[in-house]
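Removed: one protein chain of the complex. Kept in place: all other protein chains.
Chain nomenclature is as follows: A and B, assigned in order of appearance, with residue numbering initiated at 1 for each chain independently.
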Amino acid sequence: MTTAPIHPTSETSIGFGSRVHSWVISVDHKKLGMMYIGAGLIFFMLGGIEATLMRLQLMKPLNDMLTPHGFNQMFTMHGTTMVFLVGMPVLLGFGNYLIPLMIGARDMAFPRLNAFGLWLFIFGGLLLYYSFIGGDGLYGMGGAPDVGWFAYSPLTSKAFSVGHATDYWILGIMVSGFGSMTTAINFMATILCMRCPGMTFMRMPLFVWLMFTVGILVLLALPVLTGAQVMLLFDRFLGAHFFDPQQQGSVIFWQHLFWFFGHPEVYILILPAFGMICEIIPVFSRKVIFGYPLMVAATLSIAFISLGVWVHHMFSVGLPPWLNSIFAASTFLIAVPTGMKMFNWIGTMWGGNIRFTVSMMFATGFLVMFLFGGLTGIMLAVVPFDWQLSDSYFVVGHFHYVLFGGTMLAVFSAVFYWFPKATGRLLSEPMGKWTFWMFMIGLTLTFFPMHLSGVLGMPRRVYTYQPGRGFELWNLISSSGVPFQIVGVLLLVTNIIKSLINGRVAGPDPWDAWTLEWATSSPPPSENFPKIPTCTSPRPLWDRKHPEDPDCFYE
Amino acid sequence: MTSIPHTNLIPSSAPSRGKVGMACLIFAECWFFAGFIVAYLFYIGKSSSGPMPREVIDIKPVLVNSAALIASSFTVIAALRGLARSHMGSFRFWMALTIVLGSYFIYGTAMEWRGFIVDHHLTISTNLFGTTYYSLVGFHAFHVIVGLCLLTTILVLSLMGHIHVVRDYLRVELVSWYWHFVDAVWIVVFTTVYIVGMRP
Partner (left out) sequence: MKRFFTGSFLAMCVVALAVCFPSITHAAVAEICTPGSPASSASAPSGPTILPNIFDPHGPPARMIHDLSWLVLGICGGLFILVEGMIFYGVIFYRRKKNDKSKNEPRQVYGSNPVEIAWTIIPLLIVFVLALTTVRTIRSIELTEAPEGALQVVVIGHQWWWEYRYLDASIPGGEVVVANELHVPINRPVWLRLESADVIHSWWVPALAGKMDVIPNHTNYTWFNAESEGLYLGQCAEYCGNQHAGMLLRVIASKPAEFDAWLQTQIAPAVNDASVAMGRDIFQEYACSNCHTVKGVSDGQFAPDLSHLMSRQTIAAGVAPLDPTTLKAWIDNPQALKPGCNMPSLQLDPQELDAVTAYLLTLR
């Protein structure tokens, strides 16, 4: 292995300022994708700091490290950040980077729109964070939003949320939401119009299939949130009465609108993670994905059913029994295609020859954690059980298993898997193994006890709790997981920086993989492929490497 | 960077990316309007004080308005046909007529609002009817105005001689899709506000 410079000399010889400038004006899907992921990682650390402060506050009962107002700002900003400024951009960033490479295209369908979307997201995020100093001027604590990430009315009305904190929440999310919608349009157009010769729908990598589904969900869910936020703005600024109980407005109507967006949003956050796992597990198990058509069918049915499950966030609102029953049934139903996916992944590993790289370790961690989060999700779908568990710490535990144990572990797995493609250098494996175990220990310590404190009657979003109710031990254990996660994040960041400088050179195809992105150099040239590839099966590179037993025989 | 040759990538059967993009935009817009339409339907008859729809709405001018907007959908088709045949005169005439009809719709909406605000003292903050009515009809009118801006831009460009049939036909067609969408939304809004919403 040589340590040749990975950047063309023309770029290394120019100054720092011009290099930054070249990123800012870039419309290249690879640079935009990396900027999405990088910005997402920065917001991830901000959200992590907020989480750390909350865990410190809850370490012991009746703690007064944070004021109630400060704590409420922390959990609002933590939730909003992690969903809108970490989950979505990181996943859309991977989509941006990988979709054109995987389908053998030179760029996205609308490269300039793509750049526009990125900058909308970044400025939306900055607008939201500006609330810390801008919401109430620079006096006191500032005015970050304190209404929770789902901002239930009437807590968001002018009467209960004075100042402009809630307005920052509305506008920040709205602006970054427009960015996500343009990206979704781009995904759809790219996937439908830009596939290389031979890339039929049933030969697309599953990651592309899942991003296609996510595109549909974004286009369908985010406009509803935007509409609801516009209504809220009208209420706050023009004196409208959409969510004003004084004038017969319905506060439950906000919940319906929000969760009609909110539940597909959950799948927007988990489906790309499924896609990553669908690419990574087969490569490291050295086996083709088990049941490709069933995976596609399961994906589409998850997307379809996810439109009809939103009321399961509202079981304790006091809706009629028949409505609760219908939505319980649809929620149970969505577990079936999710289960199929889980079984297909295990089926892929079964009989394989598994190489435990860090990427594969994270993918396995995903399976273990997501299974737990999925099963607690089934418990929450049991309406009467949910009457006890909803809005308790059990729910907090559940969705952290799904979103951290699921989505984020898949993202880490994907970072280790595609980093060599994006930079030409491998991440350090030993350091990666430490990262993995830090996260596994940290996650379990932090999020498992939350289920127990929830069962013992601890509601979520409380800035403190009473002693003597059995919450102390579990909260203490929860907080003790935080240092592990901090070390994990720091190790990951160090690993990225260190490997960028002097990581091992990867070569075009370090994992002996099968999809088209590995057919070009690492990092890919500015228009991806010197010559547009052709596709003969779901695994074009397998066909090239194994001409004696190609995939296309089995189509 | 933007001069990437896309043409050789598209499988022969693939749709144009412009059409997919516009279709996706329209799909997203549908869901945006869906929120406001559901809000309108949900709050029919729930206002705690007047004025109520039946007291203020005069259906006749609205029917004229609607006829103008629906007619403009046909004139834009005629304009496209003119463009396809490279009859620039016919294209410009029908385009101008579309813009006139669309502008008349906006004028009609403005007159209706003036009547509500000045004569009936109904504003967005008066009651739930005002809240939902102004939001829904207002957002539709906003979309009509955006459409008018696009159509006017095309007309001005064509008068300056910058519209070329081969290069620009698809672009004009996509704007016409948007215009048809705005028209279709109006049919739904009309049904919601002026038919369903008028029930006692």
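Rule of thumb we're sticking to: a residue touches a chain if its C-beta (ideal position, glycine included) is under 8 Å from a C-beta of that chain, and two chains touch if they have at least 3 such contacts.
Remember, it's a predicted structure, so these values are computed and weren't measured experimentally.
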Which shown chains does the chain we cannot see touch? A
If I consider the whole complex, including the chain that's not displayed, which of A:Tyr36, A:Phe110, A:Phe372 or A:Phe399 touches that chain? A:Phe372
Given A:Leu113, A:Leu456, A:Leu500 or A:Ile532, the correct residue touching the omitted chain is A:Leu456
Selected residue (touches chain absent from view) among A:Val358, A:Leu389 or A:Met450: A:Leu389
Out of A:Phe201, A:Phe237 or A:Phe356, the sole contact with the unshown chain comes from A:Phe356
Interface residues of subunit A toward the undisplayed chain are 67-69, 72, 146, 148, 152, 154-155, 160, 245-246, 248-252, 285-288, 290-294, 316-318, 320-321, 324-325, 328-329, 332-333, 335-336, 339-340, 342-344, 346-347, 349-356, 364, 367-368, 371-372, 375-376, 378-379, 381-392, 452, 455-457, 459-470, 472-473, 546, 549, 551, 554
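Following the convention adopted for this analysis, only the chains that are shown with their structure count from here on.
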Hey, how far is the Cα centre of subunit A from the one of subunit B, in Å? 35
Along subunit B, where are the residues that touch subunit A in the complex? 1-2, 4-6, 8-11, 14-17, 20-21, 24-25, 27-36, 39, 42-43, 46-48, 124-125, 127-128, 130-132, 134-135
Where on subunit A is subunit B touching in the complex? 26-28, 104-107, 109-113, 181, 184-186, 188-190, 192-197, 199, 215, 219-224, 226-228, 230-231, 234, 238-242, 247-250, 253, 257, 526-527, 532
